[in-house]
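Of the protein chains in this complex, one is absent; all others appear in place.
Let's look at subunit A:
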Amino acid sequence: MNMQTGMKLSVAETALCEAYDHAIGELPGDGSVLAARDTLISDFKEAGLPTRRVEAWHYTDLKALLRAVPAFDPAASAAKTSPLVEGSTVLSVVNGLADARATVEGVTVRTFKDALADGTAAEGLAARDGDDAIGRINGSFVRDGFVLDVAAGTELEAPLEIQTVQNAGQTHTRFPVAFGAGAKGTIIERHTAVGETAAFVTSISDIALGDGADITWVILQTQGAADTHLGQIRITLGADAQLRLYVINAGGKLVRQEIHVVVAGEGTDLKLRGINLLGGETHNDVTFTVGHDVPNTTSTEVIRNVIFDRARGVFQGQIRVAPDAQKTDAKMSCNTLLLSDEADFSAKPELEIFADDVQCGHGATVIDIDHVQLFYLMARGIPENKARAMLVNAFVAEIVEELEDEPLVEALEGVIAAWLEKHA
C-alpha cells in the first residue's frame, strides 16, 4: 500500500476530488454503486495519483505528468462517426453517454448506465489492486458504456464497433463484454476525439471469453494531441478460447493502456499485438500482464513502436506462470524504431515462472531505418521522405497483415498511413 496520508494534493488530484463532490449527485447508480464509488474516491484521496515510486507506474509518473484535469463539459458538441470498417454495427458513446444502440442478433445490449442504476454493475467497480489508479478514477466517475452479452455459439457476421467520441471535458466509460461458449467475431473498440481542447478520458473493458470462443478484439486509440487517455482491458480466457488482441495507439498526449489477462482455462491461445505510433510530446505507456494459471496454454506478444520528435514510449510486459501451469508457451518481443535523437523508449519485460516444464522468452530491440533498404527504394526513384515513410509503415504493417481480414487490414493500414503522412 502507498500510505501517503497528509500529502499535498496536486492540481490534478484536487480537480478530481472536487469534480467528484460536484458530480456525485448526478452520477447514475443505486446505493451499492454509490458505496463502491465512495470507497474508490476515498482510496484515491489517500493514495493520490501514482508516482514513479510505485513500481507499476515507474516509467509513467502520473502525478507529475497529469498537470490538470478539465472539468465536465456538457456543452461540447460531438457526434458519432462512421465505422472504421464499412458494414460494422456501431455502438457509440458520445461525450460519455451511450448514443446509438444497434441491435445485433445473438447479442444482448444494455447501457452501462442502466447497470449502474439497478446496481448490477456495483461488484465490477472495485479496483484491481492498491496500484490501480485507472480503476479508481474510472469507477468513481463512470457514467455510461455498454454491457454486452454474446450468446453461446453466436458468430458475428460483421464487426461490432464500440466507439467513444470525445470533445473536451471528461469521459469515463466501461464495457463489460461476455462471450458465450464458442462465440466468434470481431470487435473494434475505438476511442477518438473531435476538437483541439484537452480532454480527460478513462475507459475500462472487462472481457470474458467462454470456452472455445474465438475473438478478434482491436483497440484503436486516436485521441487528440492534447488529450489524456487512461485505458484498461481486463480479460479472462476460458478453456480453448482464442483471442487476437490488437492495441493500436496513434494519438493522445498522455496515454496509458493497461492489459491484464487471466488465463483460466486449458488450451487457450492469446495473441497480443501492439502498435504504438508516437510523435510530438506524447507519453505513451502500454502495460501488459498475463497470468498463465493452468497447464497447456500459449501466448505471444509482439509490440512495435515508431517514435518521432520528443515522444516517449513505455512497454511493461509481465508473464507469470503458476506452479502447475506446465507446458506453457509464452513469447514476448518489443521492437522499436527510434526516429529522433530526442525520442525515448523504455521496455521492461518480466518473467515470473514457477513451473519447470515451460517455454518462455522475451526480447527487445531498438533500431533505426535500414540504410540499405532506404537506398534500394531511392535507387528506384522514390524520394527520401516517401521511402522512409514506406519503411516505417512496413515495420508495423507486418503486424497488421497477420489479421488476415482484408477490410480490417486495409482500414488499419489506412489509419497508419494517415498518421505517418502527418508525422513523418
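The criterion applied here is as follows: contacts are C-beta pairs under 8 Å (C-beta built on N, C-alpha and C of every residue); 3 or more make two chains touch, one makes a residue touch a chain; residues count from 1.
Simple rule for what comes next: contacts and distances are computed from a predicted model.
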Name under which UniProt lists the unshown chain, selected from "Methylene-tetrahydrofolate reductase-like protein", "Fe-S cluster assembly ATPase SufC", "Peptide ABC transporter permease" or "Urea transport system substrate-binding protein": "Fe-S cluster assembly ATPase SufC"
Candidates A:Ala12, A:Val247 or A:Met390 - the one touching the absent chain: A:Met390
Candidate in contact with the missing chain, chosen from A:Ala56, A:Ile382 or A:Leu403: A:Ile382
Hidden partner interface residues of subunit A, rising order: 371-373, 375-384, 386-387, 390-391, 393-398, 401
